[in-house]
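Note that one protein chain is taken out, while the other chains of the complex remain in position.
Labels run A and B following the written order; every chain starts at residue 1.
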Amino acid sequence: MTAKKTAEDPEIPEGEGRFPWWVWVAVLAWLVYAFLIGPFALTSPRG
Amino acid sequence: MMQHQPWPAPGEASAVYWVLVVLVGAGLLAFMLWALYGKMRPRQWTTAGYHALGALVIIMTLFTLVLYIIPAHQAQQIPPTARAWDWKPGESLKDPGGSGLEGQPYRGYLVYLANGCTYCHTLYLRPEDIKTGWAEGAKPDEVSQMGDFVKYPFTMLGTQRDGPDLTVIGRKIPDMKYHIDHLVDPRKFKPKSVMPTYRYLSERDLRDLAAFLVSLGNEPQKLRAGIAPPPPPTEDPRIAKGRELYRSAGCVACHSVDGSPNVGPTWKGLFEHEIEVVLPDGTETKVLADEEYIKESIEQPAAKIVKGFQNVMPSYEGRFSDEELQALIEYIKSLR
Partner (left out) sequence: MAERAVKLWLFSSLVWLALGPLIGALMSLQFLWPNALNFLADLNLAYSKARIFHTNIVIYGWIGMSFVAAIFYIIPKLCGVELKYPQLAYWAGWLWNLAVVLDVILIWAGIVGNPLLSIQPYEYAEAPLLVDLLIVLCAVAIIFSVHATVLARTKPTLYVSVWYLLGGLYTTAITYVVGNFLTLAFSGLGNQIIHAWWLHNAVGLFITPLGLGIAYYLIPIASQQPVYSHRLGILGFWTLMAFYPGTGLHHFLQMPMPTWIGEFAVVSSVLLAIPVLAVVVNHLATPAGNWRKIFDSFPLRFAIFGSVYYLFTCIQGPFQTTHAVNWFVHFTEWVQAHAHLALTGAFTCYGIAAILYIFPRLTGRQLYSRTLANWVFWIMAVVFPLFYLGFTHSGLVTGISINILGNTIYETISAVWLARLFRTLMGAGVVLGFALFGYLIVRSLQVGPKFAEGMSEVAEPAAARVERRVTAS
């Protein structure tokens, strides 16, 4: 890897990727569960 | 989010708090959208810009710290309850169990700290504990309130329960001698316990720790006045022997003598009363708690189980002489 690198290059180059679409699905599902379903779900505390 | 806790809070969050929450939430959403889809200029931050970002990291950290300091400060202003633990350094407590031992609860608290007791025992009762196995004989009005803790110099509520909660252990077993014996050899009283032995502690440490345990769950003013529990004035010597056995043989660990429920049924008012029991084959019946029944319950606990309890009691067959057995029965008789 040292061979490929030129002097002014940063040690590690950075890409421009974004979240894959399924991450949004996961985050939304998680928020819906945590705030809307979880508190009233089967597993609610007794009493 | 779910339900409001039954304890009094020192002022819930104000409107300012909610405005703040909305602002911060909106800001974060905007930031997220920018970070993911916004236009990014070529990354050429000046050193001053980096310093500003570094300062922002520190500010964000301190922001939540302030949010925590507000209720922390409020919690210190709560008026203490009558049962608030308020033992002072150097103050000593006489064993209400009548053994004549004395110990310093405050120093005992430090011994509790130094030996890591807090990693298996908690010092607070939650409302839901009362309905589950965590409570082990605690009463509903013993659920912890803020005012209970105001006088503690520092708190060790605990995050883990590998043993029972100790919030009211002193109310349940007001006996220093028992606690010392239990610390030295836990499995003498609780055969299934996994608690390590604390026989390596000095005698003073043990006494102070026991005094601390006795101080838990009892109103300090009453303990200081020597009120709990009052020793009976005159009595049959067999009763005294029975009381001694009640402690030394470990009955105290599961059976109360003041009517409160524990792991096993209370002994108060037991004698010559009709009680509902479950036989090994599951049939329910009523028996009179006479001498025969008590003898049988000690030697073969599984033969008749009091309704509403589980049989966890080991058999004591052969542990007591006839004379000792009679002393225990006399003691139970005295608890009308």
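Criterion: a residue touches a chain if its C-beta (ideal position, glycine included) is under 8 Å from a C-beta of that chain, and two chains touch if they have at least 3 such contacts.
The structure presented is a predicted model; accordingly, all values stated were derived computationally and were not measured.
Trainee: Taking the entire complex into account, which one of B:Thr132, B:Gln221 or B:Ser315 touches the absent chain?
Mentor: In the complete complex, the chain left out is touched by residue B:Thr132.
Trainee: Identify the residues of chain A touching the omitted chain, counting contacts across the whole complex.
Mentor: Here the touching residues of chain A are 1-4, 10-20, 23, 26-27, 30-31, 34-35, 38-39, 41, 43-46.
Trainee: In the whole complex, what residues of chain B lie against the chain that is missing from view?
Mentor: On the side of chain B, residues 1-2, 4-5, 7, 9-13, 17, 21, 24, 28, 31-32, 35-36, 40, 43-45, 47, 50, 53-54, 57-58, 60-65, 67-76, 78, 107, 110-111, 113-120, 122, 124, 126-128, 131-134, 136, 144-146, 148-157, 159-164, 186-187, 190, 192-200, 205, 263, 310, 312 touch the unshown chain.
Everything below uses one rule, namely that only the chains that are shown with their structure count from here on.
Trainee: Measuring from the mean C-alpha position of chain A to the mean C-alpha position of chain B, what distance in angstrom results?
Mentor: 41
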